[in-house]
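What follows is a single structure, and I will ask about it in a moment.
Complex shown without one protein chain; remaining protein chains in place.
For clarity, chains are labelled A, B and C in written order, and residue numbers in each chain start from 1.
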Amino acid sequence: MRVGLLTGGGDVPGLNAAIRAVVKQGEGEYGHSIIGFRNGWRGVVDGDVFPLGRQHIRNVLTQGGTLLGTARFHPHSSDGGIDGVLATLEAERIEALICIGGDGTLHAASKVAEAGVRIVAIPKTIDNDVWGTDRSIGFDTAVGIATEALDRVHTTAESHNRVMIVEVMGRHAGWIAVTSAIASGAELVLTPEEPFDIEKVVKFLKHRHRAHASFSIVVVAEGAVPLQGSAMSYEAPVGKFGEIVAGAISERIKVEIEERTGFDTRVTVLGHVQRGGIPTHTDRILGSRFGTAAIDAISRGETGVMTALRGEDVVLVPLEEIAGKVKQVPAELLQVARALA
Amino acid sequence: MRVGLLTGGGDVPGLNAAIRAVVKQGEGEYGHSIIGFRNGWRGVVDGDVFPLGRQHIRNVLTQGGTLLGTARFHPHSSDGGIDGVLATLEAERIEALICIGGDGTLHAASKVAEAGVRIVAIPKTIDNDVWGTDRSIGFDTAVGIATEALDRVHTTAESHNRVMIVEVMGRHAGWIAVTSAIASGAELVLTPEEPFDIEKVVKFLKHRHRAHASFSIVVVAEGAVPLQGSAMSYEAPVGKFGEIVAGAISERIKVEIEERTGFDTRVTVLGHVQRGGIPTHTDRILGSRFGTAAIDAISRGETGVMTALRGEDVVLVPLEEIAGKVKQVPAELLQVARALA
Amino acid sequence: MRVGLLTGGGDVPGLNAAIRAVVKQGEGEYGHSIIGFRNGWRGVVDGDVFPLGRQHIRNVLTQGGTLLGTARFHPHSSDGGIDGVLATLEAERIEALICIGGDGTLHAASKVAEAGVRIVAIPKTIDNDVWGTDRSIGFDTAVGIATEALDRVHTTAESHNRVMIVEVMGRHAGWIAVTSAIASGAELVLTPEEPFDIEKVVKFLKHRHRAHASFSIVVVAEGAVPLQGSAMSYEAPVGKFGEIVAGAISERIKVEIEERTGFDTRVTVLGHVQRGGIPTHTDRILGSRFGTAAIDAISRGETGVMTALRGEDVVLVPLEEIAGKVKQVPAELLQVARALA
Partner (left out) sequence: MRVGLLTGGGDVPGLNAAIRAVVKQGEGEYGHSIIGFRNGWRGVVDGDVFPLGRQHIRNVLTQGGTLLGTARFHPHSSDGGIDGVLATLEAERIEALICIGGDGTLHAASKVAEAGVRIVAIPKTIDNDVWGTDRSIGFDTAVGIATEALDRVHTTAESHNRVMIVEVMGRHAGWIAVTSAIASGAELVLTPEEPFDIEKVVKFLKHRHRAHASFSIVVVAEGAVPLQGSAMSYEAPVGKFGEIVAGAISERIKVEIEERTGFDTRVTVLGHVQRGGIPTHTDRILGSRFGTAAIDAISRGETGVMTALRGEDVVLVPLEEIAGKVKQVPAELLQVARALA
């Protein structure tokens, strides 16, 4: 059987573990030929393929990024995209497709599945907001990086009345922000889940600095927004590629805090540092399990499903169940972050 | 309310996060007084207590070990132990007890609960073999350390026909061995779950070295045992404190491999290095959530239960349900380790 | 003998190792009493002192920051500052002073020495620009952090024609920029030592992207400046405390590159993350050696000198020799960075 494999969307650490697992299990257990597409769906439409073998996956477990390359291109949003996909699959005699990606790629996968292609998807996103799975590939490494940065900021001299804002990724959900805040003992965390009232933020900081501290750390998810009708109005700027502008919300909050408290406030934006480097053991294991489960599922004839972690188990979830949903941080975690600030 | 707190058994990274959470949530949310016992159950019997306050938990999130001290002493296994516990609790007017520990401590907790004490337990063990919870505090950090060591061994020059044995912890279950083997791409993993046949091990190594490799890494859980009736007989030596003797099984396997293959075989025993140092974000978050959940449960009047992770949720499990059970590595994980070797 | 000890200026990892060494060697070898001043010279003027003993230095080797606190206050720049210092030293019967700091503190130390106080200084600065010593405390840890961040940025997907600017510390010298650029294999590094010509920067990037790459990493020291009379004029903004405004030069370079090349350009500013966290072994050893050498020198009657690393040796350098000088990156290192880009 000829099985195509692609990675789409932004790259994250752990993708190579999943690719390696697909190749090892696909060749070793089933005797499949694995065909790699370069640069995500773009490579499918363009017919940019190569036979992906054991020589490509040596020593990749510890490597960030993706050996297949990736692109932010989605066939269903471009004219003739789906047709291009089908044409390439036929030309290359590819019988099934495994695609690893986030929201956009999963959506494309369900469209391609509807067109009759046998397809299994694997979720990855450092935001961890894919519905239906406890964890997506890349999230754990990002939390590790954010936590280490927060630890570092925490040990610097505690200057009088200084506020340190550290902005982390998380457009629709504050997973990285909340978990790294708990792990590092940050004082305040602002997330998309709970729009903030700048007056309450300021009140909290003033009280804390008056009562028993000279220093506060505020973790801000890039997708944090002020409460509608509250004292701070804000229109999030949009980047060239529709992405969130790094640092925008944090710089705005900084101005508000400085004006309202007089506290010296500094901003650090972790940015792309969160997406790169050596994957944690957790992301390598998750990638390995998802890759193995995906090729197993394809070989059993499954289609239109996504591998998912549920507790200790890897299960399959229909792609249609997860479409259009965002997995936000549950109330219990938000409360722990607040309680331990 | 006066709530006692102790840590028992071997120390692991992440204990301080749980202690911190109990103190912060206990004082801040409920106004309890938290009373710390030094050196586990030994401190309870001896009345070695002190008021545990906010000054003790500053900057402890990143610290390994336990600020309370610990000991391998269990009241139910010593004459008058339970009576000593009850006497101290009465003398100190302690109304409830939170105890953090592994098998032994959890067993002691259920005995003390039977004697009428309100008690909530928190599971910790780097072996991850406590029944009823997906994860115990300390396991994630240990896997991280083992994986990093395996990565290092992996990048050294691949000498001709050398076998590297790396022994990790895991007496009754091979959690660290299996997960670090998957994360690092080790060639073979020997665990308590699947007694090994030395002849198959040797056959695998010979085939691999003949076919396409000059180097193999074998991860051995300290509790690995040969298959009954197989070619290698082995009686595990027992240490002074009933513990497994570090390196014993690995040194024995080394001799067998060298005799049967002629391959130069080296042993590394990670030992205590696995128990120490900065906890990972995962262990800090788990400790924080378990600590918060335990004091919440105590405050609601729960007793005889253990905090547990199930998927994304923290739940409570009756202590009696977990008694005498060992959570071993599930078949799916063992298969992934085999498939990706 | 009563010996005073202070840390001044911004905090860096490794200060606690030096403090620990002064206390251990001072008490253990000489029987001195070590008197700690809180918050640098501010504490000397204010008489904010405490007896610094073994109980304060437990487990501090791995801790960033300074257990003494610090402040950006210099007695010679404030009315009656030196007199205040002398008054406190007399009131507290302090016979000698060890001060750990950067430029400002070293300058203050030489002024206080001129006033007749026995004084030995220890250099610290993550910028590594103190004259007369191969290394200052804090530099090695900062390079490690910058290198790790650059490694991470390097492994993310290599997007078409994207330029990543990473700004690191270094106001008057590009030590962190040049060394982390070499360590991580960055394509270009801009430093205070060599004012840059934006047209050459742009030409280099265009050529590289046309010839064989789709991605470039540019490391910018915060003190980088454009060449006088070149195509880009720039007036560095100055912060409230006279400090360099983080990100200012990088944001300006980003605009120039985008306008002149059309390449998508992103900025990451490492900022305070560089100053914190666990010191590397190198900074702990340097702090330990400098602390030991300082108390040895004080005990021998030395004054007006600074401990310095020269090759493998720790030596003493007269404070007057280093005044007003900045140690910049030597030509050989700049050339290595260029050759290996």
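Quick note on the criterion: a residue touches a chain if its C-beta (ideal position, glycine included) is under 8 Å from a C-beta of that chain, and two chains touch if they have at least 3 such contacts.
In this text the structure is predicted, and so the values were computed from the model without any measurement.
Q: Touching the left-out chain: which of C:83, C:243, C:259 or C:313?
A: C:313
Q: Quick one: say which of C:2, C:24 or C:76 touches the chain that got left out.
A: Touches the omitted chain: C:24.
Q: Of the residues C:84, C:144, C:247 or C:304, which one touches the chain left out of the display?
A: C:144
Q: Consider the whole complex, including the chain that is not shown, and state which of B:28, B:47, B:195 or B:277 touches that chain.
A: B:277
Q: Name, in rising order, the residues on chain B that touch the hidden chain in the full complex.
A: Against the missing chain, chain B presents residues 10-11, 13, 63-66, 69-70, 145, 148-149, 151-158, 164, 240, 246, 264, 266, 268-277.
Q: Tell me which stretches of chain C touch the chain missing from the display.
A: 20-21, 24-25, 28-29, 61-62, 134, 140, 143-144, 147, 151, 179-180, 182-185, 280-282, 284-285, 288-289, 292, 310-314, 330, 332-333, 335-336, 339-340
Keep in mind that, in the parts below, only the chains that are shown with their structure count from here on.
Q: Which chain has its C-alpha centroid farthest away from the centroid of chain C?
A: B
Q: Whole-Å distance, chain A centre to chain C centre, using C-alpha means?
A: From the centre of chain A to the centre of chain C is 35 Å.
Q: With chain centres taken as the means of their Cα atoms, state the distance from chain B to chain C in Å.
A: Inter-chain centre distance comes to 41 Å.
Q: Can you list the residues of chain B that touch 2 or more other chains?
A: none
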